[in-house]
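A single protein chain has been omitted; all remaining protein chains appear in their positions.
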Amino acid sequence: MAVAAHAVPHAAHPPTSTGLNSRKMLFWAFLGSECMFFGSLIATYLVYRGRDQVGPHPHEIFSIPFTSFSAFVLLMSSLTMVLALAAIQRGDQKKGSLWLAATALLGMTFVGGQCYEFTEFFYKGLHLQTNLFGSTFFVLTGFHGTHVTVGVIWLWTLFTLAVRGKIPKEKALDVEIAGLYWHFVDIVWIAIFTLVYLIQ
Amino acid sequence: MTPSRRRSKPLRLAAGLLVLGALALAGCALKDYPQSTLTPHSDLAWAIQHLLEQLTFWVVLIFVLVEGMLIVTVMRFRSRPGSPEPKHVHGNTALEVAWTIAPALILTFVAVPTVLTIFKTQAKAPAGSLEVKVVGHQWWWEFQYPGQKIVTGSELHVPVGRTVALSLETADVIHSFWLPIVGGKRDVVPSRTNHIWFTADSVGVFPGTCAEFCGISHANMHMKLFVDTQKDFDAWVAAQQQPPIEPDSTSLAGKGKAMFLEVGCAACHTISGLSPGIIGPNLTHVGSRTSIAGSTYPNHPEYVSQWLANPQARKPGALMTNLGLKPDQIAALTAYVESLK
Amino acid sequence: MTDHEHGEHATSEHAHPGAKAYVGIAVILTVITAFEVAIFYIPQMHPVLVPSLLTLSALKFTLVVMFYMHLKFDHRLFSWLFVMPMILAAAVILALMKLFGVF
Partner (left out) sequence: MTTTTAPVAAPAATHEAGSPSGLWSWLTTVDHKRIGVLYGVTAFIFFLIGGIEATLMRIQLAKPENTFVSPDVFNQLFTMHGTTMIFLAIMPLSASFFNFLVPLMIGARDVAFPRLNAFSYWVYLFGALFINASFFLGGAPNTGWFGYSNLTSSQFSPGHGVDFWAVGLQILGIASLAAGFNFIITIVNMRAPGMKLMRMPVFVWMTLVTSFLIILAFPVITVALVFLLFDRLTGTNFFQPAMGADPVLWQHLFWLFGHPEVYILILPAMGIVSEVLPTFSRKPLFGYPVVVYSGIFIGFMGWGVWSHHMFAVGLGPIADSFFALSTMLIAIPTGVKIFNWIATMWGGRVELKTAMLFAVGFISMFIMGGLSGFMHASPPADLQQTDTYFVVAHIHYVLFGGSMMGIFAGLYYWFPKMTGRMLDERLGKAHFWLTLIGMNVTFFPMHFVGLLGMPRRVYTYAPNMGFDAMNMMSTIGVFGIILALLFFIANVLKSRASGKPAGNDPWGGSTLEWAISSPPPPHNFGTIPTVHSLDPLWAKDGAEITRTAGQVRGPIHMPPGSIWPLVAALGMTMLMSGMVFGWYVGIPGLVIMLTGLYSWSFEPCD
């Protein structure tokens, strides 16, 4: 075991064959699996695009300025997330908790925007059952929104811990993994924003 | 169990299976196996058959060689008292390369005719083909001849030697159109139109069926193909184009006609000039067909009466309503239906 | 997947870029997003709308994955775990679009 021993970042964990943390590896594998999940959802949206028998159609409904702002908010939350991680890794839990809160708030802004958007679409006559666009759009973005919501809950949990001083440097991995999840949710939105909103 | 007895068992088994297979294949006469895929009667079915023969050749060859190799190896290297400890061989590159290339070569022999056959059989139907639109329903087949303005159900008539181009659609769920003697199946899929074309090469009556599970009575969704001489076909077309027979209103069939309108049959069934329903099969010339209920029962007054009395008893899940008819109503309707030659 | 891990220095303790670099990336991401929206609104760009948008968003995607998710600095195994499924997902999307006649 001498080979891997010096590479172990956290003393609490037994050494691993690759020297890499098992939880982090699990999480990357999970994100790979999530790629297939969102890939299938996006594929369905793209395959069904333009097959609607009745409106409303995407171009009658989307508000690009509004969604661009949402996309920007989510991008910025990735920045605050990575700053939170950097702070925690330095052992600065105070700054870390602030950046975590900022990330969660930006995430909540995004989810709030999505709620507003969904309501707006609903009043413009686009329901889950209206047409294929309604079904595929709401289910795809709804699953993304659910992911963001889970992320927000996760972030507030970490925030509570950090405020109470319970995420020292040695536990930075907890934040790193939440960060991986958060960034993944962000890049899924990068794909959705382009494929669904901009390329109509 | 002695070693020798044990060893001979796989051999005996293999021999038994081979004999069995040979017997089964030899007995593949159409009269015994009317729905057989191994008795082609059209250009399409022959194209498939030729491919199948090549495939079978390779498959049987590989089967005999590899299973033989397996059995020989096991028997030859059986552990016996005093067998030496084997040498620890880890592999052999030349062998690995050889048995990678060998299957690849065989694949090429099969892949080329496969692709050629795919493109040949899925090309556009030649111009001047007889066009028939097939519509799958739970659980019966509808055949429309747009050129001849004929609509019929469960029994498809085609002339021998003339190319028939089928376009395949469905009214409800996915079914699969399959007449083994003219060729492979093709699914009928909602919101899609599929195509299949063939030229039947001999006269006869051949069964076919739905091959894709489509609900409770999937097993009862049959059809019949009548390959007629051109003369018979023309006569059939002419008969089908006639208006329906008008029974004497005092006869039993005449009462049945009144009953047909009265009890509600007309809501689902078309009889040319009488009723417009399109949910069930077109009955204009139902009396001329040889079978009823998705080609499940012979067209005989006895079966027709039973069918009218309780369709679901004859064909589970049948969508035809059980109208709770009284025996005299059934008799009249049966007489009318049977008169519609 | 090979076994290079053994006997090599594990790389999870690499120095990550600092706050400055992160902000820099954020600025680039913002500019690209603005650019994307601009392309959407400029009619002259519409002939190349799809390829340019795809390129730009792929760029954004890559930047986030490489820098914010640290794949650029992390162990190669993580890249494998993520990038292979991503390629597979992309292939599935393209194959389904092709099979349904989208292009």
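In order of appearance the chains are A, B and C, and numbering begins at 1 in each one.
The criterion applied here is as follows: contacts are C-beta pairs under 8 Å (C-beta built on N, C-alpha and C of every residue); 3 or more make two chains touch, one makes a residue touch a chain.
Model, not experiment: these values are computed from the prediction.
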item: Chains still shown that are in contact with the chain withheld from the display; value: A, B, C
item: Touch criterion as defined above, residue of B:Gln35, B:Ser129 or B:Thr321 at the omitted chain; value: B:Gln35
item: Contact residue for the chain not shown (choose from B:Arg162, B:Arg192 or B:Lys326); value: B:Arg192
item: Residue ranges of chain C at the interface with the undisplayed chain; value: 1-3, 6, 77, 85, 88, 91-92, 96, 99-100
item: Residues of chain B in contact with the chain not shown; value: 1, 6, 9-10, 13, 17, 20-21, 24-25, 28, 32-38, 47-48, 51-52, 55-56, 58-59, 62-63, 66-67, 69-70, 73-74, 77-79, 83-92, 95-96, 99-100, 102-104, 107, 110-111, 114-115, 117-119, 121-122, 138, 172-174, 176, 178, 180, 183-187, 189-192, 194-195, 207, 209-220, 316-317
item: For chain A, the residues touching the chain missing from this view; value: 1-4, 12-13, 16-18, 20, 22, 25-26, 29-30, 32-34, 36-37, 39-41, 44, 47-48, 51-53, 128-129, 131-132, 134-136, 139, 143
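Throughout what follows, only the chains that are shown with their structure count from here on.
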item: Touching two or more other chains - residues of chain A; value: none
item: Chain C contact footprint on chain A (complex, rising order); value: 3-4, 7-9, 17-21, 24-25, 28-29, 31-33, 35-36, 38-40, 42-44, 46-47, 49, 64-65, 68, 71-72, 75-76, 78-79, 81-83, 86, 89, 179-180, 183-184, 186-187, 190-191, 193-195, 198-199
item: Complex contacts: residues of chain C adjacent to chain A; value: 5-7, 9-10, 12-13, 16, 18-19, 22-23, 25-26, 29-30, 33, 36-37, 39-41, 49-50, 53-54, 56-57, 60-61, 64-65, 67-69, 75, 77-78, 81-82, 84-86, 88-90, 92-93, 96-97, 100, 102
